[in-house]
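Note that one protein chain of the assembly has been removed; the remaining protein chains are unaltered in position.
For reference, chains read A, B and C in written order, and residue numbers begin at 1 within each chain.
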Amino acid sequence: MREVTYGEAVREALAEEMRRDKMVALIGEDVGPYGGNFGILKGLWEEFGEERVRDTPISEVAIVGAGLGAALTGMRPVVEIMFCDFMGVAGDQLLNQVAKIRYMFGGQVEVPLTIRTTLGGGRSSAAQHSQSLHAIICHVPGIKVVVPGTHEDAKGLLKAAIRDNNPVMVFEHKMMYNKKGFIPEGEYVTPLGQAAVRREGKDLTIVAISSMVYESMALAEELSAKEGIEIEVVDPRTLVPLDEETIINSVRKTGRLVVADEGHETCGFAAEIIRRVVKVGGAFDYLDAPIEVVGTRDVPLPFSPPLENYVIPSKARIEEAVRKVLGY
Amino acid sequence: MREVTYGEAVREALAEEMRRDKMVALIGEDVGPYGGNFGILKGLWEEFGEERVRDTPISEVAIVGAGLGAALTGMRPVVEIMFCDFMGVAGDQLLNQVAKIRYMFGGQVEVPLTIRTTLGGGRSSAAQHSQSLHAIICHVPGIKVVVPGTHEDAKGLLKAAIRDNNPVMVFEHKMMYNKKGFIPEGEYVTPLGQAAVRREGKDLTIVAISSMVYESMALAEELSAKEGIEIEVVDPRTLVPLDEETIINSVRKTGRLVVADEGHETCGFAAEIIRRVVKVGGAFDYLDAPIEVVGTRDVPLPFSPPLENYVIPSKARIEEAVRKVLGY
Amino acid sequence: MELSKEKKLWMLERMLQIRRFEEQVYDCFLKNKIPGFAHLYIGEEAVAVGACANLREDDFITSTHRGHGHLLAKGADPDRAMAEIFGRRTGYCLGRGGTMHIADFSLGILGANGIVGGGLPISVGAGWSAKYRGTDQVTVCFFGDGASNQGAFHESVNLASVWNLPVIFVCENNQFGISVHQSRHQKIKDVAVRAKAYDIPGVIVDGMDVLAVYEACREAVERARQGGGPTIVECKTYRFMGHHVGDPGTVYRDKEEVEAWKEKCPIKCFADKLIAEGVMTAAEFEALDKRVTEQMLAAVKFAEESPWPEPEEAMEGLYV
Partner (left out) sequence: MELSKEKKLWMLERMLQIRRFEEQVYDCFLKNKIPGFAHLYIGEEAVAVGACANLREDDFITSTHRGHGHLLAKGADPDRAMAEIFGRRTGYCLGRGGTMHIADFSLGILGANGIVGGGLPISVGAGWSAKYRGTDQVTVCFFGDGASNQGAFHESVNLASVWNLPVIFVCENNQFGISVHQSRHQKIKDVAVRAKAYDIPGVIVDGMDVLAVYEACREAVERARQGGGPTIVECKTYRFMGHHVGDPGTVYRDKEEVEAWKEKCPIKCFADKLIAEGVMTAAEFEALDKRVTEQMLAAVKFAEESPWPEPEEAMEGLYV
């Protein structure tokens, strides 16, 4: 294993895929010489040149549309939307065009388009730069949704996304970009649609999405060491398609469930996981307690740190939920 | 009670509120002489004139923004987005502006803006004119969401929405516009945030949203008459804020739940209702069976009637779900 | 440049195909044979045909809600188009798309679009791709006067301009967005002046004259193919019918206006001209019309006799 930052893992994925396939090109705001808003793209423009790493005007509608039109006509573009908060600007291209074009036209065409964006709070970026809006894309069928929660996945899933012949949207967590972690040596690709059991346990399942994976793992280790509570942590890794089997099996085993996801609690992806778990054929009969969700509370993300910290999910809030469910 | 169409109920609400308050004005595409895309606004332009019933360019971003700016500066506008499928075009104004402006600016200002739109399939309008995207608005805190499932509510809730000092989005069901039903005589306003138990029952609860209310009522009557099965039908009427108490109480009583909502099943509002029901403090301990959802299946809305009918929810599909849960 | 006789007859035939196709759609719609709704192209045939007459099979177009004309002009099969409109499994999109969502990617038809302005950004992507891949393919993007007020229009033309992409933005200015006259949706009289906002050429042309459209687009297509970047071509035209079948089209415009425009019928005028020029005889025209009409009746027959899709097919094909 090698130690890299999450941002480096992303850059490696992009560089490798661009070397591999000339039809992969990157467009977005400030992705060129500037190296991306978060600095993680530095070096790509230098290596691949202006045509393949291309700055755009501030025109999210045209950016997504350009990626789509190119994907329909022989390219394999990777498009960046700086913050997922800006998805609304390009809302129609995402929800009505990218998501629908293959199905609606009777499967005539493949749409090998990758859209990268960032989610997450935690740096006082306030209401319009801190959201985690992946559930919106999940709600409208037609785009695969990837939420890498580990360094390994930040690279492996992005490579899979780029090679996929369907539109894939990758939500990277902006607070993880500068964090260090381990990835395998050599080339690897992590298939879409397979959840990972990050840690086995018998007492309770946490389904943890994106940055909630590390938080949940830390909590699980702590509770195991201190109190002998064994928590199973399941990371869905891709939300569409969702590997519900792994989740259901875990809950059947532990009988208790907490879902941690940074999306807003109302109508978030956490609720969707619950729906799958309690439906006929799910794990209803195995449940020993109610299910709790830890997400971003249902207000816009506030700016001031005490407010923001209260609103976004944290290890402490996951612990609170775990204890509630365990103590039931 | 008087018999009117659902569309007439909407028009009455608009006309009454416009007569009552000069600051209420209506803008949107073809809302003027044309009488609205569905013809239900006919007569308003004639009564209130060009300044108060105003056609716009095809510019959803500017339309929503115009409504918002006007609401911030003394008006009480009612804005129409012809199909909720077009929400994505105005996505940023809805999700980042309308939804956030009050909270983000520390509560300095009231935002008495009403946005009317339509949802629902059933007329072969295909992938971009048949969606039910209310869950997206529910997911992003800051806009109240109203889904009138009866004629009475189409009028009463719209009046409440217009009088509310918060942004409210009203999703009218396009297939109901021409259907007849009964509304009270005289003026009435239906408060936001209160669910209605449309029918009492002891065997199973259906939470039914929008046009699913009539479908569920018909089914409930049938099952009662034929088989003595007594279904309780709860209509949340407003999804934000949600009257979860009424829903939880109903499930505590019946022990069984089916949620019928025309949104896509994945990450739809139905999943949200389930989350509320199975959380700590909900109705988990009272549940005798898994929970089923009946929604639009997770593909884009297809055009051809056999395909569309298969995809959208129907009385038959609700019945199927009810039998699954009852027979568990 | 003098056009060959074949080319002229090709244009006439294509326009006629569109007209007769749309008439069948209208007819079948009134007979309740077609689900949903339909926006007819009748009156505007010269635009699609004049523009597409410049295109190769490997060039691209993006289309609109009023898309049947664009499809046929680019060479789509009337049978499969009609079957799609009928919602049958033999249709272009297996019945999943319907009138507003027909595409034929093998002919570079990147799809009709139910969202006003929705095709513009896609056309820019096709243009970017052609340039990136080093081909000389061009993309023609059709859009309406109403669509020219969408943000998507602005972002798309700006991107095509600053990246110098081979896209021809063909505005079908039929003066209305549903019921709203141009004077009530924009202060400018000519959509083409918007080209100035992107420092690209903008030309205005009589959209009822297929040769005029052809010529204007020819220049723009040549320029684009040679790396000269995008152009806006505004075609002044008119829809003879309502906005969609069901709208009589009378609330917002008066009969005289409609009648006056019908006088300029692009097909009749062009046919008359070809007859006057001796390119064809009146009898030949009649024969052509008969043949085309039969072709469209056959398309209806094909559609009607085609099977419906099975309900469960709805769940197929979301992903590769």
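The working rule: a contact is a pair of C-beta atoms (placed from the backbone, for glycine too) under 8 Å apart; a residue touches a chain by one contact, two chains touch by 3 or more.
Here the structure is a predicted model, which means the values were calculated and not measured.
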{"item": "Touching partners, among the displayed chains, of the absent chain", "value": "A, B, C"}
{"item": "Omitted-chain contact residue, chosen from A:Ala9, A:Ile40, A:Ile81 or A:Ala126", "value": "A:Ala126"}
{"item": "Of C:Gln24, C:Ser123, C:Ser161 or C:Asn174, the residue in touch with the unshown chain", "value": "C:Ser161"}
{"item": "Residue of B:Val31, B:Ala71, B:Leu242 or B:Val259 in touch with the missing chain, whole complex considered", "value": "B:Ala71"}
{"item": "For chain C, the residues touching the chain missing from this view", "value": "149-155, 158, 161-162, 184-188, 193-194, 196-200"}
{"item": "Residues of chain A (touch criterion as defined above) contacting the omitted chain", "value": "29-30, 32-35, 37, 55-61, 85-86, 89, 123-129, 297-300, 302-311"}
{"item": "Those residues of chain B which, in the complete complex, touch the missing chain", "value": "23, 25, 51, 56-57, 59-75, 77, 92-93, 96-97, 101-110, 141-142, 144, 164-166, 241"}
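Simple rule for what comes next: only the chains that are shown with their structure count from here on.
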{"item": "Arrangement of touching chains [line / ring / star / complete / other]", "value": "complete"}
{"item": "Distance-maximising chain from chain B - centres being C-alpha averages", "value": "C"}
{"item": "Inter-chain centre distance, chain B versus chain C - centres from mean C-alpha coordinates, in Å", "value": "36"}
{"item": "Whole-Å gap separating chain A and chain C, where each centre is the average of the chain's CA atoms", "value": "40"}
{"item": "Chain A residues counted as touching two or more neighbouring chains", "value": "92-93, 96, 103-104, 141-142"}
{"item": "Multi-chain contact sites of chain C, meaning residues that touch two or more partners", "value": "93, 95-97, 101, 113-115, 118, 151-152, 318"}
